[in-house]
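Provided herewith is a single structure, encoded as structure tokens, for subsequent inquiry.
Removed from the display is one protein chain of the complex; every other protein chain stays in position.
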Amino acid sequence: MLSLENITNAVHEWLNATLNPTLALLSEFVIVGVLAIALFAVLGLSLVLMERKVAAFIQIRLGPNRVGPFGMFQTVADTLKLIMKEGLTPDGADKFLFNLAPYIVMIAAMMLLAPIAFAKGFQIWDINIGVLFLTAVSSISVIGILMAGWASNNKYSLLGAMRSGAQIVSYELSAGLSIITIVILTGSLQISDIINAQANGWWIFKGHIPVLISFVIFIIAVTAETNRAPFDLAEAESELTAGFHTEYSGMKFALFFLAEYINIFIACAIGATLFLGGWMPFHIGHWEAFNHIMDFIPSSFWFIGKTFFLIFLMMWFRWTFPRLRIDQLLNLEWKYLLPISLVNLLVVALMAVMGWHF
Amino acid sequence: MFIIDYIKDIFKGLKSLLTGMKITGYYFTHHKEIITEQYPDNRATLKMADRFRGEVVMIHDEDNEHACTGCSACELACPNGTIKIINKFDVNAEGKKKKAIDTFIYHLELCTMCNLCIVACPTDTIKMEPNFEHSVYDRSKLTKVLNRPGSKIKAGVE
Partner (left out) sequence: MFEELGTTAEGDMLINIGPQHPATHGVLHLVMTLNGETIKKTEPHLGYIHRSIEKMCESLTYRQFVYVTSRMDYLSSHINNHGCSLAVEKAMQIEVPERAQVIRVIMDELTRIASHELWWGAMAMDLGAFTPFFYSFRERETITDIMEETCGARLTMNYICPGGVMMDLHPDFQKRVKSFIALFKSKFDEYNELVTGNIIFQNRMKGVGVLSKEDAISYGCTGPTARGSGVSSDIRKLYPYEVYSKVQFDEVLETGGDSFSRYMVRINEMLQSIKIIEQLIDNIPEGEFQAKTKAVLKLPKGEFYQRVETARGELGIYIVSEGGTTPHRIKFRSPGFSNLSALGHMVKGSKIGDLVATMGTLDLVIPDIDR
């Protein structure tokens, strides 16, 4: 059967057969880099389009429908426009930091791509501390946001950046704690181990209510971490116009915009990997025939499907709820999510020790 | 007791959030509720209300005759100088001079569609048309002459 794993292996063997090992490794780097950037571009375009379509249908509108069939090339046209726009640097801004900030946010988003398993055996870097790597690198992007807000020499931007700093730092705690529940159950930080542990059932089913709770907390926390409504205080359109990227235009703005959507994708991909079994197909106990049919669906489809389901969930949140206030946002984290996830963590630890999960 | 209230709070909050999501979810899945009108595409079927005030026109019959006596009641009624009437003197069959309209100038760009001129007109010769597509590239094109060239007043209208 044609699978991504076979293709990567074939390419790897062919490169090693034709080139010496160093060159083969270097060319693999190049291929992976090009593929990652291509994935970014495609993801950015499709997620923006998806967001606009989801928003439109929820708001009883049609959404983009003029450029291409069903408006499919609308985002391409928008990107072309953004590329051609002048990237203004405001007077009085810290020019170096101002121009650096979007790249830091972008690079942080790109680095997160490394340990994610897109399909069976299709992973850039199966690092043995995969989950730790993800949580660690995802906090870098806040530096970019703070930098952008500070360097813009704009009070709206500064307020937005400070809000974002407080928000991301606090929500990382509960996101991390809910990730740890899965690490406890699996006993490994490696992404491939976590996925393999779900071969006989996804954690969200195997782990009973405690894992369900940590899944809900995870979704709330990553929504906050990616600065999406109802936690979009860093942008807060009706309060701070556009928050930390008020002064950005052209391609520099596009990088922030793209990074936001890539971060959503990665956050949802982590959620799908940890709780919904990554590329593992959906199996029900001993229904052999059903399980067999499910196995026919390629593993990459499973992964993408689960990820997009979670992305849709986040979009659904965004277009339903009003925004929280900054003190309520921190209250929610420190008074509700953190205590609950701490207690939940203890329960999961007990469950893992006693072997109460399936 | 504190713990019970705390948990109750959480569940009440979650429930209210889920009711909201139920509504948006309903509209997401029911596309027949979409109310968008795709305007330039639906020109053929788009029907404005009969009374919609789009612009002032002068009613002409098939003989190119109108009922405007040039009394300039509309000009006086207009709050912002949209209408300008220039009169002339016709000589009728009996050799008598009679006041008649020469040019009925209507500045669409100044008009606020307040309908006061229509109400003021004693012979009901002007009316509002439901035409709303007025955009032009040159502002001077919005200054219109309402009486058609060669038109004359209907017989019997005083």
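Which chain is which? They are A and B, in the order written, and residues in each are numbered from 1.
Everything below uses one rule, namely that contacts are C-beta pairs under 8 Å (C-beta built on N, C-alpha and C of every residue); 3 or more make two chains touch, one makes a residue touch a chain.
These numbers come from a predicted model, not from an experiment.
Checked against the full complex, the candidates A:P21, A:P69 or A:P322 give a single residue touching the omitted chain, namely A:P322. Interface note for the absent chain: among A:Q59, A:T89, A:S139 or A:S188, the touching residue is A:Q59.
The missing chain, though absent from the display, is touched by one residue of A:D78, A:E172 or A:D232; that residue is A:D232.
Those residues of chain A that touch the chain absent from the view are 55, 58-61, 155-156, 159, 163, 229-230, 232-233, 236-241, 319-328.
Although one chain is not shown, part of chain B still touches it, namely residues 12-13, 16-17, 19-20, 22-24, 35, 48-53, 73, 77, 79, 112-116, 119-120, 128.
Operating definition for what follows: only the chains that are shown with their structure count from here on.
With centres set at the average Cα position, the gap from chain A to chain B is 51 Å. Remark: chain A residues 54, 57-62, 65, 316-317, 319-321, 336, 340 touch chain B in the complex. The touching residues of chain B, when paired with chain A in their complex, are 10, 17, 20-21, 23-25, 27-28, 31, 33-36, 38.
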